[in-house]
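Each remark here refers to the structure printed beneath this line.
The complex appears here without one of its protein chains, the remainder shown in place.
Chain naming follows the written order as A and B, and within any one chain the residues start at number 1.
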Amino acid sequence: MPSLNRAQLRELTRIVGDRGVRSDAGARSAYESDGFMLERATPEVVVLPRTTEEAAAAVRILRDAGLVIVPRGAGTGLSGGARPIAGGAILGTARMRDVLEVNETDRYARVQAGVVNVHLTSACASAGLFYAPDPSSQTACTIGGNVGNNSGGPHGFRYGSTTRHVLGLTLVDSEGEITRIGGPFPDPRFGYDLLGPLVGSEGMLGLVTEVTVRLLPQPRCVETLLCLFEDLDACCDAVSEMIARRLEPSAIEILDRLTIEAVEASVLRAGYPSNAEAVLLIEVDGGADEVASTSEDLIAVATEFGAFDSRRTTDPVERKKLWTGRKGAFGAMGRIAPDLYVADVVAPRTRLREIVRVAAAACEERGLRLANVFHAGDGNLHPNISYDRRNADEVRRVLEAGEIIMQACVDAGGSLTGEHGVGVEKQKEMCMFFNDEDLDAMKALKSAFDPVGFWNPGKMIPVRGCREIHTKPLGDSVGVTP
Amino acid sequence: MSTEGHRPHPSTKTSLIDHARSLDCIHCGLCLTTCPTYQLTGSETSSPRGRIHLMRAVAEDRLEPDAGFAEEMDFCLVCRHCESVCPAGVEFGAMMEFTRSSLREQQPPGPLARFARWVGFRRILPSRFGLKAAVLGLQLGQTLGLIRLAAPLLGLRGSVMRHLPKVPPRSERRPLPAVTPAQGEKRDRVLVLEGCVMPELFGRVNHAVARTLSATGLDVLSVPKHVCCGALHAHNGEMKDAEELARETIRRFDAVDPSARIVVDSAGCGAHMREYGRLLANDPEYAARAAAFGARVVDYSEELSLPAARARLRPLLRAGHGIEGPITWDDPCHLCHGQGVVDQPRQLLDLVPGLERREMTAANSCCGSAGIYSVLRPKDSLDVLAPKLEHLAKSGAKTLVTANPGCHQQWLVGIGREGMDVPVLHLAEVLDRAISAGE
Partner (left out) sequence: MTTSSFLDTAVEVAEIEIHGTSSPVALPRTEAELMALLADLRRAREAGSDFRAAFLGRGSAIGWCAPSLAGSFSGGSSSGEAANNGRATVWISTRSLVPDGATGIVEYVPGDGTLTAQAGASIETLRAAVREGGHRITPAGPRSGSTLGGILASGISSVDRYAFGPARHHVLGMRIQDASGRGPTRTGGRLVKNVTGFDLHRLHAGARGTLGAILEASLRLAPVPEAEVHVTSTPFSSAAEATAAGLELRASRMLQPRALFVRDRILHLVLGGRARQVHVELTAALEHLDAAAPHHGEDALDRAVDAARRKSALIIATAPSEVMTVVEHIERALPGSAAGLHIEPDAALVEMDSEGLRASLHGLFESVLPALDPSAVHVSLRDPSADFAQLRDVLRDRHVAPRAASEWMRRLQSSFDPAGVLRSPDFPPQEVPAS
């Protein structure tokens, strides 16, 4: 396996400083996985540059050393995209965390890729602006990571995922060359819209070191609703109906009882009711009258579908608590079992109940505990399955259930991932959704940016062709590193 | 999920780690940005999640607990900010105490460091005589200018010493009387912890605490001959000493009054004393008593926030206290993260007439003091403080208020180095002056 020689290591250290290079076994071991814990592989070296220029210089050294590069933000990703397949270097943006510019008039911000999502939002709050994508890990995840995964979040329902908010970015390519693409302007000027394929490219086309994002005026009025249901099916149907009636809140989330219990037992307790099987957490924003009209209509739908109670609040402190609870739900599941498999599938919004039932049945049959907390308004389901990775049989059952859920979604016209990305987790399952020719087109894109396979190799696109993968029995395609 | 307080077996490396507790972490990473050492380095290895990952790797025999591992454990300030945001409820502080303690037992430090620790933890902290001797030494050094002379020899540690506070006059260092009687109608009686360092360096704070509590109608009882609660020992892995000091503390306090609330004005001590139950869980004689003791511990700001106390306090507070505003409150980690006390001190400060309070950015992040961390790792400690100083400057506050001797001292050092003109006060001093202004 290629690695750095002493001179190269010294040169790297000279460029990025003592704290920018970690090559001892202990330090590297912390980078062997991200939020996806089923598999791991340790990098040869971890490099943490402070600027675009440092990153570019580091890339040249790593390339000369024959190391491949895995870009990484805060390592909160859930598909294994930010950890190596085998060896190579982690190039992390965690020290690139300056907000370079907030422009109030033109409503954009320019940030280094390692800026934490929530820090960007607080940096532009005094200008009355906000950055819309709000993944649940926003208190830790970076804007660069969001770009890599085209991250969503609850408010993606109204405002869309990251791709709708990126105006420009700076990319370091495999030559170590720095290129600025787009800018703070609303439309691409000529040639192709390179931002399109770069956003969501999971670090496979280069390292994003700077991002210019669109900022939105803070809504004049925000109301949060909590609708309580006695069963999850009815809750799902209510959401389908809200979509069918074309109501436009900014977020529609479902939390089931197990999730509520975990959150309420945690430091993030939000005051969710203990007597509901499922709750709808909805946010409505806009002008005061728009908010009032829409909230009334939403509550009417919820009531019609059996909500036994609906609460409304405009108090910022209370609202924040409700959302902090939602966003910590994934972590709170740590109270239930040592490990958590977070599925991230998408279904057409007319078929939410169906998929939730498939997930419930798949887990029940396998004796697994399932908790649901998801972006219902977008059809983006997160069945969370608790397990203990030391129990190999349980791991196998979890992955089996995961595949059944993915297959059911694809069969219903849905997809494999709504916001967590493919990474290593869903690489083989890509063949459920795409055929070899579709994947060839993706390889064509990859090779235009990265002809030698330098950036984040072994991710997203299956290594073997789909035809080959499809000939294997279902359970066999599940890759487990015990 | 976790097994309470089981002891490490001293010979296997897997026993270095409280493995059961480490399983609570599901690697979500929400703790990262709260961690001062991750903020400082950007290295995930130096984050709570990373450290748990290392502990787990050691416990699962995938990683050697080498010097690098020990260094990473020592680099942590144990500010417990991560616990405040951890949805899975990982008890990081407890895990870190366990690991440090196991490391000390299995990989004892070199003879010089061992001697220094012995002097510090066995001879100075738990002994009033030892503390007085140390302070006398400091005073002598300051008077004779020895510190100034020694500073260059000591490098950065020396530069910290240069900013050590003037040892206060003897009058401020006198202990509290056995009873400070309630003013006006008596409501209740409380015990107070005078502490180890507090009487020597911040005796005026203890007196302010006693005066303000008594002003709201409380008999304030001190505990004679008690010196140290053992918090610093526990944080630094000296668990046996910590346990012994906890037992002694319980005995001495209970001897004065076995049921009164115990008011603590030092956040680090309060956070630790609240957890005596966990610390002594395996001691059949003390387990129940320790848990009951822990439940009686309240922070000074909590005591005064009780409705009856507030009702008595409010009319006593007057403008004309001479404190220059705006003020800002800096949360000691072991108050906000360790004890969940966030609103009470702010609300009390807001009661003081003629005093504007401003929020400082990241008031709940660590100042770098972290017990004796500032002495053991002065450079890291000051690096952690640096962004806080910027936030302080940006806030425009003219006075900084906190409630922990370590933090107090750390701010004095930092503010001194920056050449800023911002006095540091304990919450009790602010309230005491506002009461005096009305007398």
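Note that a contact is a pair of C-beta atoms (placed from the backbone, for glycine too) under 8 Å apart; a residue touches a chain by one contact, two chains touch by 3 or more.
Computed from a predicted model, the values in this text were never measured in an experiment.
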| item | value |
| --- | --- |
| Chains in view that touch the one left out, judged over the entire complex | A |
| Of A:194, A:222, A:265 or A:361, the one touching the omitted chain in the full complex | A:194 |
| Contact partner of the left-out chain, one of A:2, A:66, A:316 or A:413 | A:413 |
| Touching residue (missing chain; options A:340, A:408 or A:460) | A:460 |
| Among A:152, A:402 or A:458, the residue in touch with the chain that has been omitted | A:152 |
| Those residues of chain A which, in the complete complex, touch the missing chain | 103, 105-107, 128, 149-150, 152, 156, 160-161, 163-164, 171, 173, 175, 177, 179-181, 184-197, 199-201, 217, 220, 240, 243-244, 246, 248, 286-290, 292-294, 346-350, 375, 378-380, 413-422, 426, 430, 433-435, 437-442, 444-449, 451, 460 |
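The rule we apply is simple: only the chains that are shown with their structure count from here on.
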| item | value |
| --- | --- |
| Of all residues in chain B, those that touch chain A in their complex | 1, 23-33, 38, 41-45, 47, 49-50, 53-54, 57, 62-64, 66, 68-69, 72, 83-90 |
| Chain B-facing residues of chain A, complex | 19, 22, 24-27, 29-35, 37, 46, 48, 74-76, 92, 94-95, 97, 114, 116, 118-119, 137, 139-141, 262-263, 265-268, 328-335, 338-340, 388 |
